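Every protein chain except one is present and positioned as in the full complex.
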Amino acid sequence: MIKEIWSDVVKPILAGLAVTARRLKRDKSTVFYPEEQREQYPRTRWRHVLTRYENGLEKCIGCSLCAGACPARCIYVESAENTDEERYSPGERYAKRYEINMLRCIFCGLCEEACPTGAIVLRKDFELADYHRDDFIYTREMLLEKMPVKSDR
Amino acid sequence: MPETRLLLKHSGDPEYRAIAGYMAEGGYVGLKKALTMERQAVIDEVKKSGLRGRGGAGFPTWMKWNSVPKEKTKPHYVLCNADEGEPGTFKDKELMENTPHLMIEGMIIGGYAIQAEVGYVYIRAEFMDCARAIKMAIDEAYENGFLGKNILGSGWDHDIYVHMGAGSYECGEENAMMRSLMGERGMPGLKFPHAPFPTIEGLWNLPTLINNVESFACVPHIVVNGGDWYAMIGASTKNSRGTKIFSVSGHVNKPGNYEIEFGMPLMELLELAGGMKGGELKACVPGGSSVPMINKEQCEKAIIGYEELVEVGTMVGSGGCIFLNEHTCIVTFIWRTTLFYARESCGKCTPCREGSGRLVAALARLRSGDDAQKTAALRDIDELVTVMRSASLCGLGQMAVSPATSALQDFRQAVGAPKGANT
Amino acid sequence: MQTATEQELVTITVNDQEVRVPKGEMIVESVKRIGLDVPIFCYHPRMKPVGMCRMCLVDVGMKQKDGSVRVMPKPQTACTLPATEGLAIYTDTEQIRKDRKGILEFLLVNHPLDCPVCDRGGECPLQNLTLIYGPSTTRFVEEKRHLLKAFPLSKYVQLDLERCIQCGRCVRFTEEISGDGQLAFLFRGALMQPQTYELTDFTSRFSGNTIEVCPVGALTSAEYRFRARPWDLETSPAICTECSNGCSTWFDHRVGEMIRINGRTNEAVNEEWTCDKGKFGHNYLNSPKRLTTPLVRDGESLREAGWAEAYERILAVFKGGGGAVAGLSGGRPSNESLFLWKRLFTERFESPNLDHRWHVHLPGAGETVAGRHGIREVNTPIAAFEGMPAIFFFGGDPAAEQPILYLRVRKAWFRNEAKVIVAAPEPTEADNFAYCVLRYRPGSEAALLGGLTRLLLEKAGGVAGADELRQAVARFTPEETEVVTGVASGALRRAAEAMAEGFATAASRTLYNLPNGADVVTALTNLAISAKSADRFNLFATEANEQGALEIGVLPGAGGLDTRGILEGCRDGGVRALWLLQCDPFERFPNRELARQALENVEFLLVQDIIETESFHHASVVLPCCAFSEDDGSYTNMERRVQRVRRVVAPKGHAKPSWKVFSELELRMTGETPPFSAKEVMGMLGSAAPQYQVSAYDHLEGEGVILPAEGGAAEPRLALPDYDAMEGSRELV
Partner (left out) sequence: MDLIQLTEKEERPQAPKPGEVELRFSDRGVKELDYLLTHYPDRKSAMLPALWIAQREYGGNLPAEAVAEVAVRLGRSYAEVEGVATFYTMYHIRHAVGKHVIEVCTCIACALCGAYRIADYLKAKLGVDWGETTPDGTFTLEEVECLDACDRAPVLMVADEYIGPAAEKDVDTLIERLRNTEEPTTVRLADEVTQAQLHKTEQASAQD
């Protein structure tokens, strides 16, 4: 009887505890978020960014292919024509309005795939929480990359 | 075998250009005879002669004449294709300059046979000498009653007008020529089976007979001497009768027009033209630039005749015979030929418009590129030419590839490593 | 629309499947009958085939007597090949696939791959066919052709020659359909490009269609440029309400805004064309001047108000107003709105003062064509013009007044060699294909018609009661007519000869704007009757629903005032309150001064409109109303065809459909159950005006229905107008 208790109850418990004990030696896998942040995997897809060329011109040409590819229909693009005085992107066309509804976005990355110029990319910034629904509409200004420090313009 | 001068018999004689000299040598006898014959009898005479179109396609002339509606309900027209533009061909030029009345007489007989009231001669504007000669011939014909109202008391009226082109090779294609005459861009229209033949719906949608200058020039002889007589000339061939003027040019000692009987070996024609200049024979384009090129071995086998030349892989075409000597760079030659087609493409259909330009570009790569580029260019050309040949609307696009294809067949070895350009 | 003639059928085989098709039909159409599709670029079913792009190649064979098939050595273009007995077509052989791929490669050799910024991207035939048949990569290393890019050919059309694939559709459109020939191919070979003369303004009235026929983005709309991509857009069927032709359109919209208008196929009306006015003229829908909420006047200014307050003010004035209140409408409200509005006035306000006409002459009941001659004003459907051997355009420039009818008549000439006689004081676009042009001096219309009538009476004879008329026009010999009108007597005779066998008249109601308009219309009707062509007489309306207003009877009742009377009443105080329904007297009424006095003096002015107009500033109450795209309803076009419009976008702001406003007012006055939908209103209209019984909404799908003729065919009566030319026209001699 006792033997059975030993073999069926105590011994497995001890074995389990041993595993735990062995684990104690290792580093802990949780981090003190938000003070500490863990490095993201290379292919992580979070917040969208509209990128620029080195000379500061926007890559986005307002072609709306991202909106067409989006399964959640969360992208809205309105484009306009560049003029020589007011130039945003290299070609004829740029996005006058570019909005992403982050509440609807499922971060599938299809927009990035569809983009012919590599303008829209999903980067690793995942802290997207906010208090008002309206604030989840990310506009072109919010999405655009900062101007490079050295710029022709 | 010497020349058989039928059309060019009096070519060197300045007297012959005027109507008096022409009539002294038996001119307008054919017309007078024809006007006494039934119209169908004239056509039958042409049928017996076995005359085939001298413009390039070799279509039996009588069939054209015969397919014009016999019951005349609306105006009929005759159109003489004098827009000679095929590189290497200059026979019509000589015919028009030296024997204008022969062609005019042939046209009038043709007009009589198909009951036409108006004939047009479409001459390219570069040929001003021809145009002046033809114009003078027409004026003289009017003065002598061979044109105008009630010709020679037959009760039949006929007018002939000269219509000048303005610089377009494409207008030598019969369909494009009609468009050009009607004041449009010289682009070919729809052809059989998409539309009726010009003999049913031609100029202004009315029956129109279109023949080449040389074809018309043969007609008076046929009418005077009879079709059977004409059919005896060149009887050694399968189905080619009469004489054919070959315009010999290129690396020969005596370039010029040589009228020969069908059945003559190609090499004899070369001998007539004084033999090769500057080197051995390398290749020959026997019928104008759009017929396939043949190499020396084929030249030696070739007998001149519509079917006979097909046997060696080329055609009689319009008779523009270019001989190339051994120092000629074949790639440069076909590049230049193709460039001609690219420049003269009317632009109507996609394969010819875009393809001809790309073919030139590919040949240029073949001419000057490194080995890898050459291999790629050869592959491109192969695929390009199949589409162009099968999909082009008119002969220009379809034939534009034949220099390239034939040369690449024969000279692939040489083409793969061409010598430097030596033009 | 082809007249139903017996067509000979032949049997062809398509990919070994037998199919019976009409003889002579192009193979590209025949293969559609078994659900196959041949790729095309240059072919367009409404233009003559040319076989330029070579995309539609198929292998063709002939069935031999022994049942075997002899295939032609080269493939043929399906778009130019007529069907004949025993033809065998193969659309999908190895060689054909190779050729198609080759053709696409050639087309793309010089075509820029700027699809992401091209307005055609997403609805581009070249893009689509490349995806299906084309190569995925290019082999050519040479640089592409560089030509004109994004060049504004006109205010509406932009030209991008690099994208052009030289299919010639636009060129052929201007040659064959619109007839102005403003586009042509320039240069040849690889440089061939469509352009206007010296790149001048592309002024065609139908230039917008070239954008639609272009299979690539070479011709794009300047208005639509970069505004949206096709997949951003929602599209709904609509009817154009810019003129009385009533073309079917596709209404493309995005987040409630109109983006563009495209032609929609309606064989009976516009085939698939639109005029530039209809295609580019709808920007007012997005105008910042749109009225969005009811406004009421407080002292000097208008302030926003609720509907209830507006209704109160309206009813305070109009209820029981009788002869002291009046209503004027334009020709743009829907049938439903007009009907309820009329009922509101005649039955609830008990006022007979109602009109929708704005011409100089406002004929009374006995003076209209129907009243005077016993025939209908409109007899010929647009499509029927195609089969008319002779057509008589009278009065104005048909291309401006009736653009789609003009295209149809041009087609009648182009395809069927109809003889078109154009009589107009100014050069018109129809002149270049007219059989005969009668250019008369303004003011001599009646005399010209007198001269023609005289010639036709000589020829036809046997027209009942023509003796008096014969006397009345006896003095207008061709020579005398030439003196009076300036039309050469030879031209007059030629015209009369062409018209002697009967002809269709195409004139518009703007004739009533002539100083002697009533006489001219009578003279025109006499002319038609003299040639026994009264059944082809047409005096067309010019506004979207003007014909509907006539049919419904938005006209002065017994003892009521017409437009002029109403405005005079407003000025003089006889009319206290005026209701303007989608019309602006300042713009419409020929006498602007009277309009100003009327609107300034009337006590209460109710303006109900889509956007701010000049009258708006005089209004006591302003009601917003819905545009055609924001409301359910129906319109009666010039040929009396009733067509549906649907609500495709939401009304702007607080705007309400007009019929709904009227029914709510009725509810406040009577307490009866109001109609809840436009469909119900149409039912009520059907019982009030029996001809509208056919146009219940269930029957309005597709092409719409033509209203039936009322009553039996009466014997047309001649009448005697004053044939004298207006003073002054003879002096110009």
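Residue numbering begins at 1 within each chain, and the chains themselves are lettered A, B and C in the order written.
The working rule: a residue touches a chain if its C-beta (ideal position, glycine included) is under 8 Å from a C-beta of that chain, and two chains touch if they have at least 3 such contacts.
The structure presented is a predicted model; accordingly, all values stated were derived computationally and were not measured.
The missing chain, though absent from the view, touches B, C when the full complex is examined. Among C:I611, C:M684 or C:L720, only C:I611 touches the chain that is left out of the view. Contact with the omitted chain, checked across C:D99, C:E271, C:D584 or C:E630, is made by C:D584.
Of the candidate positions B:P196, B:G226 or B:G256, contact with the unshown chain belongs to B:G256. For the chain left out of this panel, the touching residue among B:L8, B:M103, B:C346 or B:L384 is B:C346. Contact residues of subunit B toward the unshown chain are 75, 84-90, 92-93, 118, 123-129, 131-132, 134-135, 138-139, 142, 161-169, 180-187, 204, 247-251, 255-257, 289, 320, 322, 324, 328, 333, 336-337, 340, 343-344, 346, 423.
Taking the complete complex into account, residues 152, 154-155, 174-175, 180-188, 195-201, 203, 242, 276-277, 280-281, 284, 330, 332, 432, 582-584, 587-588, 609, 611, 613 of subunit C touch the chain not shown.
The rule we apply is simple: only the chains that are shown with their structure count from here on.
Interchain contacts link the chains end to end along an open line, per the touch definition above. Look at the CA centroids: the one farthest from the centroid of subunit B belongs to A.
Centroids of subunit A and subunit B (each the mean of its C-alpha atoms) stand 72 Å apart. In terms of their C-alpha centroids, the spacing between subunit A and subunit C amounts to 53 Å. For subunit B, residues touching at least two other chains: there are none.
Multi-chain contact residues of subunit A, defined as those touching 2 or more other chains: none present. The touching residues of subunit A, when paired with subunit C in their complex, are 61-65, 67-68, 77-81, 91-93, 116-117. The residues of subunit C lying in touch with subunit B in their complex are 49-55, 57, 60, 74-77, 80-82, 84, 95, 98-99, 102-103, 105-107, 109-110, 139-142, 165-166, 185, 187-192. Taken together, the subunit C residues at the contact with subunit A in this complex read 114, 116-117, 121-122, 150, 225-229, 231-232.
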